[in-house]
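Quick one: the structure is below, and I'll ask about it shortly.
Missing here is one protein chain; the remaining ones are kept as they sit in the complex.
This part shows chain A:
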Amino acid sequence: MADKQQQVVVKRARHKSSVKDPGTPGVLKLTKDRFTFMPNDPSSPVKHNVEFRTIKGHKFTKDGTKQALLNLTQDQGGNYIFEFENFPDRNVCKDFVASAIALSGEAGRTVPEKSAVPIQDEQLSAAEMERRIKLLQEDSDLQKLHKQFVIGGILSEAEFWATRKKLLEQNYSRRPKQRVALKNDMWSTKPLADGQSNRVTFNLTPEIILQIFAEKPAVRQAYLNFVPNKMTEKEFWTKYSRAEYLHSTKNVIAAAAEAAEDEELAVFLKQDDMLVNEARKKIRQVDPTLDMEADEGDDYMHLPIQDHGLPRNDNKDVLDSQYEPYRRSFSQHLNQHAAVVLQGRVIDVELGDTRSVAEALARTKHAELAKDASDVYLDKERLERISRMTEIEDLQAPRDPAVAPLSIKDPRDYFDSQQANAFSTLGDTVSGAKQLKCSVSTREAYCSLKECISEIKFQGLTEPTINSEVAFKVLNGLAQNISSNKYHLGRNPNESVLDSLPKITREELLLHWSSIQELLKHFWSSYPITTKYLLTKATKLKDAMSQIYPKLQEIKESVQSDLRHQVSLLVQPMLQALDAAFAHYDADVQNRSARSGERPNGF
């Protein structure tokens, strides 16, 4: 009916807050990813601009009924009701909306068309939604699973995410986005000279310009002052390059002579006063335990010649003091460079535009210095740091482990592999294992480990503590195990058995493995069955698993004989895990029917 090629649909409609509402007349405009509603009366507050992404579904009245309505339900529970002048208009919009919703669902989250389980739809905030979408976009495996089960109707949206709370929370704490650091690469001032002519070429890229601006505030300032009023950008950089060239020749006198003739050039050649001022400000913030500048205050011996026999010959090549400002040491440059790299990319500006880069840098610098002046918090932190530093750690009873949490994106990646192993071997006892007390607090875990260690210490008095070789071997063994598990999972593409398999088989295996994992997780978590809902869920899961089961068999048989053994080794634990689940299910059903015989009321 609707033209699929149509990109925009504009129709007259009334927006109604409820079906009874007379509504606000206006224009509804639908595009591929959003719809907007503009009321005819511009002063009316009823304006809408909504993305289809947030629209979960649409309802409409039948052709020929009293009103031509279209109701778009938002996932937060809100809805938009539009009344059209006639049904054909409505139908065009309806079809467009349907395709748009489907489209946006494909891109991010797919709309669960029919909620298979009668579970209350969660009230999700837009932020929550966004987080989920983002997670799905970042992790293609997750997306696959999501598609398979949620869209496939085996799991509900809520169920799917319930097991991933941690993942969501982690993202919730909103880590600062990782930024690309600056390259630790000094712009080597070595000019490219082509042997024949006297021309020397310098190459400047936006990246280099950013670096120059960050490292040399005076150049940045000069740029802001000179360009474009006094000279063009090109002239500016030519001049700068000239100055660099003079420095690279290390001819202080020539530099001074040129600077005397050209005051703009002099800006580049002289020492950077802004840096000096900045340093003076920064020095007040420095940790007093390494503030060497303070020593000068106590140095009453005016003895420049000798520093415990260290010859200070560098200030001996005394030239006239007029050249002093033109001397620039490589070390200074080195320190400044490293400091800038350490600070990282402080601005978020497109690199192409030189001027905005310069301005942004100047702004951040300014703000930073202003902040420094009056930061009590910094002071406190510094003091804390010093007191922490003074303590001799191994004489002290350990404090709270002073460590930063590791940034493991998904700890399950690491631990589930072992758990899954445990599943496959433990088989039926798994439900028992689940009751293990797992909620040990960090503190408790730490304490118990500490106890163990001190015990070892105590017993180890007679003979030296653990033999480091043995410890190393054990750890190695453990790590080995982990990594082998890893490749069991196939996540590690390096030198694993999987590599030898044909690509299709491998991918299929991986897919099955992760879906089995997901299903099993939900399956076991629905035991013990206490409600009808859980029962249906378990049944559904079991059915889904039993569908995979023959597929696995198929894979096993489909591969060539030389690989068959390895594949069966891979498939075996999966099958075992499934078998265990089936067995448990059957036993449970039997139990249940036996019991329900006694108690017809069910649960």
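Here is the rule we use: a residue touches a chain if its C-beta (ideal position, glycine included) is under 8 Å from a C-beta of that chain, and two chains touch if they have at least 3 such contacts; residues count from 1.
Simple rule for what comes next: contacts and distances are computed from a predicted model.
Participant: Could you check which of "ER membrane protein complex subunit 3", "AP complex subunit sigma", "DNA 5'-3' helicase" or "Glycine cleavage system H protein" matches the UniProt name for the chain that's left out?
Facilitator: Answer from the record: the omitted chain is "DNA 5'-3' helicase".
Participant: Which candidate, A:R12, A:K147, A:R280 or A:H565, sits in contact with the chain we can't see?
Facilitator: A:R280
Participant: Taking the entire complex into account, which one of A:S140, A:T390 or A:S593 touches the absent chain?
Facilitator: Candidates A:S140, A:T390 or A:S593; residue touching the omitted chain: A:T390.
Participant: Write down which of A:A294, A:I504, A:L569 or A:A583 is the residue touching the left-out chain.
Facilitator: The single option touching the absent chain is A:A294.
Participant: If the hidden chain were put back, which of A:L30, A:L70 or A:V341 would touch it?
Facilitator: A:V341
Participant: In the whole complex, what residues of chain A lie against the chain that is missing from view?
Facilitator: So the residues of chain A touching the unseen chain are 166, 184-186, 188, 190, 279-280, 282-283, 286-318, 329-332, 334-335, 338-339, 341-342, 383, 386-387, 390-397, 401, 403, 405-406, 408, 411-412, 414-415, 438-442, 444-446, 449, 464-465, 468, 471-472, 475.
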